[in-house]
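Of the protein chains in this complex, one is absent; all others appear in place.
Think of it as A and B in the order they're written, each chain with its own count starting at 1.
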C-alpha cells in the first residue's frame, strides 16, 4: 500500500469508528447540557441497544451468519430493527430517569452521577445473568461490497454508517434548533429556572432529552453490532468512555462539539494504531484531551459562561 | 430482568452440585463431606471463561458423587468469586482473601483455580503455608513455578500450586517452530491482548520466532475492551505481512478474527490455547474463523470416545459448550479425585498434606491424556498440538471438538 492509500484507509477506519463514538457522545451531551449530569448508565443503554437489535433481527430470521434477505426486504427489516431498537432504548432511558434520577433532581453534588453508576452495574449484570457472559455473534446481513480507491477500500457498510450517523445527528440538531420542544430544551439548558417560569414543562424536556439520547445510544448499539458482528455485556464500557471523552473534547453540552469530538477520537485511535502503536492509543487520546482543555478549558466548541459576581 | 429460564440456567451449575453435595437426605447423612474449593472470577469482564471452568469443575465433582467414587465421602464444591465490582474483573486482593477462606475452612482439602496469574500470585504463598493444594486450569505465567521465585510462591518448600495446563514457556515457542518449519512463513506480526497470559505467550512466541529467523514486522497490544482493531490490521496489511500471531484469549480474539478476515483475509493467522474455544467459532463464526491455527497444550485425544461423552454431558448440564479450560478445570478435579482415592485406598486420613503429596506424585488419566507434575508443580506432559479451524457444517458451531481440525504436534525446540 502506498503511504497515501494507507493514510486514506486509516482515515476511513477512523471515520467509521468516530461516527459511532459521535452518536454515543450526542446522548451524553444532550443529557449533560440539560441536567449537568454525567450519565454513566448511557454506556449500558448502548450495550442493551445492541442486544435489542439482535433480538429483533432474529425475529426476522436473521441470526448468525445466515443471509436470508436481500434488497428491499433487507432494508425494510433493518429499518424496523433500527426503529424498534431506538424506541426501546429511548423508553429505557426515560425509565431510568423516572425511577432513579428524578427523585435526585436538584440535589447538589455527584449523587445523581453515582446513581447512574449503580444503574450501570444493574444493567450490565442483568444482561450478563440473562444472556450469558460469552460473546454473541451479531447477524451480518449486509453484503460486503467495497469501493476501491487505489489499494484502500471503503465498504458499503462504512458508507451506511456515515450516512446514518449524519442523518441522525442532523435530525437531532434540527430538532433542537427548530422544533418548539427543541427550543424548550435549549432554554432549559441555559437557565432551568427561567425556562420554568416561561412555562416550559421541565419534566417533559428532561424526559425528551433522555429519550433522544438513549435512542441515539440504541442506534449506536445497532450500528456497532452490524459493523463488528458481535456483542456482549461488556461492550458499553470502553466505547462509552471514548464517547464521553469525545463529548468533553468537543465541549460538553454542545451538539456539533460532540460530533467533532467523536470523529476526532476515532481518527486519533486509527492513526495511533498505524503510526505509534495501538497500545498507546488511550495515552494519546487522553494526553490530547488534557492539552486541548488546558488551552481551551471548555473544549473545542464549548463556551465558558462569563464570570458573574 | 432475570427470566425464570435464564435464572435456571445460571443456577444450574451449583444447583446440580448442591443437590447432591449438600448434607441432605439419607445418603448424605452418614457420609463425610470433603470440600473442593473453586476460586474463579465469575462476574465482571472475565466471567465468560471463568464460568466454563467453574462448570467443568462442578461437572467433575458431580460425576464423582454420582458414581460414588469415594464411598463414605461426599464431595462438595465451595465456589468463591475473586472478581469484585471494585476491580471490574479478577481482583488479586480478593483472591488472597479467598485463599485464606480456603485455608481456614478445614474441610477444604484442595482447590481449583484461579483463572488469572495475577490472582495466582496472590494466592500461592497463602495456600503454600496453609498446605492446600490448588490446581489451576489456566494461569500460565511461568513465574509461578519458576524455582527463582520459590521463596515467594512456595514458602513451605513443597509444591502446592499445580497446573493442568502448560506455561507460556512451551506453547509460544513450539508454535513459533510450527510457523517457521511447517507453515514456512518468513515474517510475522505479533499481537497480544494486554493480559498476563497473552503478553507472556506472545513474548515467548516472538523470542523463538526471532531465533528461528522469522522477521518480526512489528509487535502491538490490543485493548481487550476496545472494539475496533482495524487500524492495527490495516498496518499489518500495509506491511505485506505473510503471517500474524496473536497471544491472548477469546475476548479480544473474537473481534480480531472478524476484522482480520475483512482486512487481511489471506495471510496465515494463529494463536494459542486461549483461541481454542467455541467463542471463536460462534462469536466470530465462519467464514471469518476459517483457517486460523490454534494450539492446545495437550496430546490430541478426540478419537477417544470418552471425549465425545464428556462433551455431551457438559453440554446437556450447562446448556453451552466447553472450551479447553473447561477441560483443564475438569481434569484438575480428576487429579484431586485420584489423589483422594489413593489416600483413602492406602488407609490414610484424607488430610491436606496427604492429598497434596498424592497429587504431587500422581499420574492421572484425564481428558487431555496422562497428567503428572514435576517438582515445581508444572504438568510434565508438554506436547503442544496444533489445530486449524475448518468449518464442519454437520456439527454445531459451538462444537469445538469438530470445528477445530487436528493438524499435528508442534515441533519441539
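One rule holds in what follows: a contact is a pair of C-beta atoms (placed from the backbone, for glycine too) under 8 Å apart; a residue touches a chain by one contact, two chains touch by 3 or more.
Assume contacts and distances are computed from a predicted model.
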| item | value |
| --- | --- |
| Per UniProt, the name of the complex member that is left out, chosen from "RNA polymerase subunit sigma", "Multicomponent K+:H+ antiporter subunit D", "Branched-chain amino acid ABC transporter ATP-binding protein/permease" or "Alpha-D-ribose 1-methylphosphonate 5-phosphate C-P lyase" | "Branched-chain amino acid ABC transporter ATP-binding protein/permease" |
| Contacting the left-out chain in the complete assembly, out of B:52, B:163 or B:221 | B:221 |
| Contacting the left-out chain in the complete assembly, out of B:31, B:152 or B:392 | B:152 |
| Residue of B:84, B:131 or B:315 in touch with the missing chain, whole complex considered | B:84 |
| Chain B residues that touch the omitted chain in the full complex | 10-11, 13-15, 18-19, 22, 24, 42-44, 47, 51, 79-81, 84-94, 96-98, 100-101, 103-104, 116-118, 121-122, 125-126, 129, 141, 143, 149, 151-152, 155, 194-196, 198-200, 221 |
| Those residues of chain A which, in the complete complex, touch the missing chain | 32, 36, 38, 100, 103-104, 107, 109-112, 114-115, 117-122, 124-126, 128-129, 241, 244-245, 248, 252, 279-280, 282-283, 285-287, 289-290, 293-294, 297-299, 304, 306-309 |
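One rule holds in what follows: only the chains that are shown with their structure count from here on.
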| item | value |
| --- | --- |
| Whole-Å separation of chain centres (CA-atom averages), chain A against chain B | 36 |
| Chain A to chain B touching residues, read off their complex | 1, 6, 9-10, 13-14, 16-17, 64-65, 121, 125-126, 128-137, 144, 155, 224, 228-230, 232, 234-235, 237-239, 269-274, 277-279, 281-282 |
| For the chain B and chain A complex, residues of the former touching the latter | 1-3, 6-7, 9-10, 43, 45, 47-48, 51, 85, 88, 194, 220-223, 225-232, 234-235, 237-238, 250-251, 254-255, 258-259, 262, 279, 282-288, 320, 397 |
